[in-house]
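The other protein chains are all here in position, but one chain of the complex has been omitted.
Just so it is clear, A and B label the chains in written order, and each chain counts residues from 1 on its own.
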Amino acid sequence: MTDSYDGPILEIDQLSISFFTRLREIPAVMDFSVKVMPGEAVGLVGESGCGKSTVALGVMQDLGKNGRIVDGSIKFKGRNLNEMSQEELRQIRGSEIAMIYQEPMASLNPAMKIGKQLMEVPMIHRGSSEKEAYDRALQVVTDVKLPDPKRILDSYPHQLSGGQQQRIVIAMALMAEPSLLILDEPTTALDVTVEAAVVELVKELGKKYGTSMLFISHNLGLVLETCDRICVMYSGEAVERGSIKDVFDEMQHPYTQALFRSIPLPGADKNAAPLRAIPGNFPLPHERPPGCNFGPRCDYFEAGRCDAQDIPMQPVPGNDRHATRCLKFQEIDWNAPLAKSDITEKPEPGRVVLKMDDLKKYYEVAANALFGKRGDTKVVKANETLSFEARESETLAIVGESGCGKSTFAKVLMGLETATEGQILLDNRNIESTAIEDRDTQTVADVQMVFQNPFDTLNPSMTVGRQIIRALEVFGIGNSDGERRKRMLQLLDLVKLPRAFADRMPRQLSGGQKQRVGIARAFAGNARIVVADEPVSALDVSVQAAVTDLLMEIQREQKTTLLFISHDLSIVRYLADRVMVMYLGHVVELGSTDQVFSPPYHPYTEALLSAVPIADTRVKKKHIVLEGDIPSAMNPPSGCPFQTRCRWKSQVPGGLCEKEVPPVRQLGDGHQVKCHLSDAELASMEPVIQIAAE
Amino acid sequence: MEPLSWFEIITRVLLQFMPVWISLIALFTLSIVYKRRLGLYGKLFDSTIGMIGFALVMFWVFTGIFGALDMIITHDPLSQLSGMKNKLPGTPLPRPDEGQYPYYLFGGDNLARDVFSRMVKGAWIVVQIAPLATLFAFMVGITLGLPAGYYGGRLDTLLSFFANLILAFPVILLFYLLVTPEIVETGIPSYMATVLFVFPLIFVGVLLNSRYKTQPKVRTPLLFAVLGILGWLYLSLISEAGSKVSVLPGFLDLFDIPAGILVVFVSVVFVNSPTVFRIVRGLAMDIKTRDYVAAAQTRGEGPWYIMLWEILPNARGPLIVDFCLRIGYTTILLGTLGFFGLGLSPESPDWGTTINDGRRLLQIYLHPAIVPAVALLSMVLGLNLLADGLREESLRD
Partner (left out) sequence: MGLFILRRVGVMILTGLCLTFLVFSLTNLYPNLEKLAKTQGNFRMSDAEVTSYLERNGYLQPMIVKYGEWLGVVPSYRHENSDGTIQGRCIQPGQAPEDAPHFCGVLQGYWGFSTVFKDEVGSIIATRLGLTGKLMLWVMLLMVPSALILGVLSGMREGSKMDRTLSTISITTTATPEYVSGVILIAVFASSTVGLKWFKGTATSAMESANFENFFLPVLTISLYGMGYIARMTRASMAEVMTAQYIRTARLKGVSFGNIVVKHALRNALIAPFTVIMLQFPWLLNGVVIVETLFNYKGFGWTLVQAASNNDIELLLGVSVVSVFVVLVTQLISDIGYVYLNPRISVS
């Protein structure tokens, strides 16, 4: 950039944005101020619905038909964006300010070649010739570390993987070397290891091009890794603003504090130091309380003071540009230890209820779904020799990224699919080849499932109570409608929902509440084994804690065996007793939580641990970035499934990794890994996560 | 007497429709007052387009009903009055009898019948057949489309092949093949009716069975009662003394459908079903991937429970919209049949037949063809607008 402007790149001052519906005005962002200096990366953090994406669209002046900036100013390099004409805005968009979004596939034009989409940017903004634009595109695609740039430029978006698409979106944003890059949850749709690589790339390119960044995320760990400064938002307002270090270590707002207490950081433990969920619910935009928006959920709330007037942002003395929207921040003892509320005994795992023995599930698929002829099939090995045991009141976590076979495993266990080989023993009875319709009611009721997406888990056109009663009917519980209704109300009590919810429709419930109903439904027949398929990954952090704790509590009471499927290692470490790591259908590591989270690791576990962002400034992580994407299960690599991305591969002599699937090796105490590395190599591994001494 | 001026004609016509106006006003007042409690139907009253469409549709529905009760019409739609042949709108009767309406408000047709009364009576034919035929088409389409979409595989391939077979058939050709006296003679339409009309029975039976399977004490009597009544209606419907299908002795036969109407009804259902099938199949394929379907599967629900109680209710939005559009399309098809003189008797006052009668002298006398044409246009337009309004409002959630 040639201009010699050296003030803040972006300065948002007291911005208010509202959406107008037929009924009312809904304020989405209120009195929001933030400053982004040249070369600085500012993180914008908050739960869904807090208005962080609206701020980004406000900056882009792209609020749609119903949205309008009602107050305040957005200055880009000193010029007020609110007062610009469409033509002026068009010149700034893409060349000075660029944006990267959540869904890479959706943000690329499916009917246009990648090259053309990239070349468009310099051709519009710099009047470049086609040749110049092509050269520039080639260079940027090389910059984002995509293999074979020429081929990529000549392909359509659907021909690339998710990670590659996101790199293209980043490349497109960087085509004109913008001064400001807005990233709206850029990695949410990606797998953890891919996310780590993309984050790494963004950081690196940000430095290389000297771009300022506004990084929007719900993930505090990610913001810690990428940003210099942070702004925490709650219900349309910025509640705390400051440098990463100030906000993470010396937070001055009760919401920030509550947020940190509800995420599983290293050291949290489901029995000794349980998470603390934020009580209550996120207020709807048109039902915000008077005064402090966080007031009704705040531990330090003082009636008559916190709800008396609008609370302004106040600087925190002594810190650099650190401000908080709390009246009492100087009165609160921020270091007071958390009241040790309910410490529970770790329950002893009981007898073995479920045993998998060399379970295999292969699918036959047409090689080319649309044009293949019959008989031309390919075998997809979704699960390869799965063996483990699960005991009563034990939590077994199954960890892996997309395509690792965890969902297939769940389907086989539930009886929605039958196993190809091997056996599943439930109380020493074989159920691997009994499909669900052939199972007796008791077996079906015993093995139940909690689903991932709260918005999908309940039938939208049936009341909550009716859905639970239906489960009771199917499981043959209760002799009359009255009895079943009583039992249904008890189940609502169990998941801590008001009984009045029985007559509500699912759309009247929040995500967390729906997930609770899903849990109630799963436990309707006194399930002994519950498969929880990422039950909290779609929920906001503060709600995650509540739902997780609910699951733990029911498990303790009912001695349930919980199979917890997740990709989030933080939560797994918090609640699992034993962990099973899967990659492309193989179990690569299995052991107790401590065994898996400390060396020796399987190389994949090591990379996974390094990839998960942790929102704790004390944590020092070893930096391991995996190359490339997860191979497709349709076309797995030869030998060890992980060999294409493994950084230890060179340590194994004779190219063994490419030839043979490694054997399962016992490392003692039930800890097993599937790896060719020698014992010495395994022993030499260093811990990935270390907590710096305080 | 002098012929009426245009202003007088309009005033008199509006006056003649008085019962319709009163009903419309009552319906709209009630609906708007309680619109927040009426779900999707209530939300319709937030959309101008939807309200206009609904008003047009209800206008013809009320007209049909009151017309059937002989309320709005001024003359018998079939009687010919000498001297009124091809007379222009507003022409007075030459020798009005005592109590006879003294004018042909919209003139007379080429057989000297009252165009206005024929239009009103024509509405009743459409209002009777179109929604019912569409409903039957939906029953068939849903009963076959759900399993095709849910199971997929060979069943889907087979059913889709048959659906495409019918869809590849030009509608008009099908009508010419099906709706002829020769075909009626062979009994093919009656056999088709026997097959097509059994679908609602299957649908209701499976619907109730899957819902109450877990409570045999409730289910068995309920199924007996409901299927008993429906079965009787079904047998009465298909069985007709003297036709090929005569299974029910006369004293048990509740009603008879004239062969012409039955054949029209059957062919309209037959033509519409494949399209409904395709829509339902697509929706089922989409919805079956939802977690609540998986949840139902994991608690061991039967496939029909899942299809009818988990999938179908959640496909209702697009289906309701299509239902409205399809009634419109059926109305057009009925008109087409009338236009080609297929099925309905040549005397019939339905709009298609009247347009066909009127078009022969169109160059000289406009009114006999224009009046039913505009009536049909406004009714179908109303249905289309209604569907549009519903679509818009159901998307707004």
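Just a few scattered comments:
FYI, a contact is a pair of C-beta atoms (placed from the backbone, for glycine too) under 8 Å apart; a residue touches a chain by one contact, two chains touch by 3 or more.
Fair warning: this is a prediction, and the values are worked out from it, not measured in the lab.
Summary of contacts with the chain left out: across A:18, A:54 or A:107, the touching residue is A:107.
Touch with the chain that is not drawn comes from one residue among A:158, A:486 or A:507, which is A:158. If you put the missing chain back, the residues of subunit A touching it would be 60, 62, 65, 90-95, 98-99, 101, 103, 106-112, 120-121, 124-125, 156, 158-159, 169, 172, 368, 370-371, 373. What subunit B contributes to its contact with the hidden chain is residues 161, 164-165, 167-173, 176-178, 180-183, 185-186, 188, 328, 332, 335-336, 339-340, 352, 355-356, 358-359, 362-366, 369-370, 373-374, 376-377, 380-381, 383-385, 388.
As a convention for this text, only the chains that are shown with their structure count from here on.
For the pair subunit A and subunit B, the distance between C-alpha centroids works out to 51 Å. Interface of subunit B with subunit A (complex): residues 46, 214-215, 290-292, 294-302, 309-310, 313-314, 316, 397. Residue ranges of subunit A in contact with subunit B, taken from their complex: 22, 414-416, 436-437, 439, 441, 444-445, 447-449, 451-453, 456-462, 471, 473-476, 507, 518, 521, 525.
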